[in-house]
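Of the protein chains in this complex, all but one are displayed in their positions.
Labels for the chains are A and B, by order of writing; each one numbers its residues from 1.
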Amino acid sequence: MAAKKLNIIVFSGEMDKALAAFNIAVGGASMGMDVTMFFTFWGLNVIKKNEGSIRSKGVMRKMLNFMNRGGSKRLPLSKFHMFGLGKWMMGKLMKDVNFPSVEELIKLSESMGVKLVSCNTTLAMMGITQEAFIPEVKDCVGVATFLSLADEGSVNLFI
Amino acid sequence: MAAKKLNIIVFSGEMDKALAAFNIAVGGASMGMDVTMFFTFWGLNVIKKNEGSIRSKGVMRKMLNFMNRGGSKRLPLSKFHMFGLGKWMMGKLMKDVNFPSVEELIKLSESMGVKLVSCNTTLAMMGITQEAFIPEVKDCVGVATFLSLADEGSVNLFI
Partner (left out) sequence: MAAKKLNIIVFSGEMDKALAAFNIAVGGASMGMDVTMFFTFWGLNVIKKNEGSIRSKGVMRKMLNFMNRGGSKRLPLSKFHMFGLGKWMMGKLMKDVNFPSVEELIKLSESMGVKLVSCNTTLAMMGITQEAFIPEVKDCVGVATFLSLADEGSVNLFI
């Protein structure tokens, strides 16, 4: 019997939603599921490199990518962000109970075989290329690839 | 073998989430899936007519439907809306790469056989009727109809 599939569309670029997504992904991988995470729209921020600046062409795209810098260490909270204070507190609370950070979850999920892919449509819209992303992101695919994975017996989530 | 089903609950009324929903819907339809989009709560804004005013009874419902006017051209961004500036920029960026607008995606999805339906529960709560919606929305159904479509082998998303 083929392994079950878990497909997660990560649309949101917030730290709390990224934590939830990776937590489910890692859980699925540890149960032997084939896990794919599709990062799209604001979710692309989760997989952007933390270092350097993001290259893009044109004034508006440069502006967008400046405001929307992203990177796993820069993700805001969806609630109680409070200019970083809430996020700092949440980081402390997580460390306290040995809960991994988004960076650590990315590494953990890769080591467990979770596939991280970016969405080619939003990439074009935002004027960035695969080089904006961390090396754990191996591929750039379209919605058809996602839907052909979203097969019988699989779990599909939009986060 | 029956065609696979793709069912999308559109709860959110933001432009970026609507783009994602329609993008997935159109992708599914082009792969031969039976696609249904259920618009509920704030998602009803996506399918409201852009012209005229929305009729409703009672002062509070009139207020709600004034504030919550909706229409595919009026949807805000969930991030960087910036009183319309961010939205205007996003529109420019989309045109630049020939990415269709929400209006165009609605027409495209209808022409590809995507079924657009509204949720009868929220309709009653907000005091509006089917006439508030664009003609592409053919039906008004309840949660039971959604769940009976959400069958084996189908992909179900809550956006």
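By our rule, a residue touches a chain if its C-beta (ideal position, glycine included) is under 8 Å from a C-beta of that chain, and two chains touch if they have at least 3 such contacts.
The structure displayed is predicted, hence computed values, not measured ones.
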Legend entry - Contact footprint on chain A, counting only the chain that is left out: 6, 16-17, 19-20, 23-24, 27-28, 30-31, 33, 78-80, 89-90, 92-94, 96-97, 99, 152-153, 155-159
Legend entry - Hidden partner interface residues of chain B, rising order: 9, 11, 13, 40-42, 58, 60-61, 63-64, 67-68, 121, 124-127, 142-144, 146-148, 150-152, 156-158
